[in-house]
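Sharing a structure here in structure tokens format.
All protein chains of the complex are present and in place, except for one that has been dropped.
So, chain A:
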């Protein structure tokens, strides 16, 4: 008896019974003819399947619909989710467009398939095969990063892309996070006190914060550049990603009657997020970040990722076929002044860039890399409670005891260098006391790692750097909550017991 491959058996010998063949029969496909229609000449190869151009578009659309429909029909039976078009939504769609292949292809598919009402107000003619629109109105939101990347602005290109399709357009800039009037500009009302004067000291492991009057004459761009410069190059893409998420969420919450926020994040980007997110310590909230249907905190707005099953290669080809101009390169890895830190292979300074190179390289020899990673990512389940404490920076739920984890896995400070041994020991971070003035205890593990990258030689002067107002606002809120809890503990002996007790 053998579990080997019978092909290798010597001729003439008695063939043994094979329990576990070591090689599976490989399905040979003719790459010259489309695998789907079996007629036309092949144009593209995806995951070892070869398609002609029309079949490729059909395949792409079906996978798009498979992710688009379910969040819009939450109560529907699973088997009918993708068959029928969802009913007209009560609110408008906010479509985040970066100008890259994923978001531009998503916008084009939404418009070409009539998911959004035509701007001329013409009624749907079902006798001509037209389908009812799902959204009566949609707005495109774009965030410009030119001030920190140094690249050409693309706001006008995206505005034209939107307006040519009869959509509304909101153009934001990354430095707008420091603009106190942003909410008013978006049409909302300011609800909170001015928190633009909250500063943090990156030189201390506990990241102490202080509230200072906003007497500085620095512009929002200068404040943002100062914040980026104070962080190590490896942490900057993470911070920019949080700023982008915050601006998109803010626009969705502030603009009138938004019911869905649509992101064009492709399967390739999601696979990179799985790997780099895990490496950055973001495993706790990763399932929420990967989800196709995530309800934004304190609202009914659903964040969707309908391009979840489509690779960036497929999206780029869609744009090529339909003559849509895209710029995929955003260059967050090169933002800010160059530090003393070395760069990895390929010139990558951050885990995000390194992961991108790794997946792109591996995909050339293993075409199923992206789908394999994403299948693993889809199995992740968020173990916590979304109504719990929120990290001020990434605005996602905070895992319990992030400080203890950090103290156990990293050297955060050294003991007295003049001690007899003179060797480093794990001093840890203060985990239980004096959280009034510290930023670190309010952060999730990943953001704590991002911000505590050793900024001692980057900050100048007193080492204090302005935090974006939304972060300062959340820090103030969490500090007030901590203060209330501590006050309750201090006066616990004097509190009257309730009837239940």
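Note that in this section a residue touches a chain if its C-beta (ideal position, glycine included) is under 8 Å from a C-beta of that chain, and two chains touch if they have at least 3 such contacts; residues count from 1.
Here is the rule we use: contacts and distances are computed from a predicted model.
Chemist: What is the missing chain called in its UniProt entry, if the choices are "Trafficking protein particle complex subunit 6B", "Ubiquitin-related modifier 1", "Squalene synthase" or "S-adenosyl-L-methionine-dependent methyltransferase"?
Modeler: Of the names offered in "Trafficking protein particle complex subunit 6B", "Ubiquitin-related modifier 1", "Squalene synthase" or "S-adenosyl-L-methionine-dependent methyltransferase", the one UniProt assigns to the missing chain is "Ubiquitin-related modifier 1".
Chemist: Taking the full complex into account, find the residue in A:139, A:203 or A:350 that is in contact with the omitted chain.
Modeler: Within the whole complex, the residue contacting the unshown chain is A:350.
Chemist: Thinking of the whole complex, not just what is shown, which of A:183, A:207 or A:312 touches the missing chain?
Modeler: Counting the whole complex, the residue in contact with the absent chain is A:312.
Chemist: For the chain that's not shown, point to the residue among A:225, A:326 or A:398 touching it.
Modeler: A:326
Chemist: For chain A, which residues lie in contact with the unshown chain of the complex?
Modeler: 31-32, 42-45, 50, 53, 100-101, 150-152, 237, 268-269, 312-313, 316-317, 319-320, 325-335, 346-350, 352-353, 356-357, 360-361, 363-364
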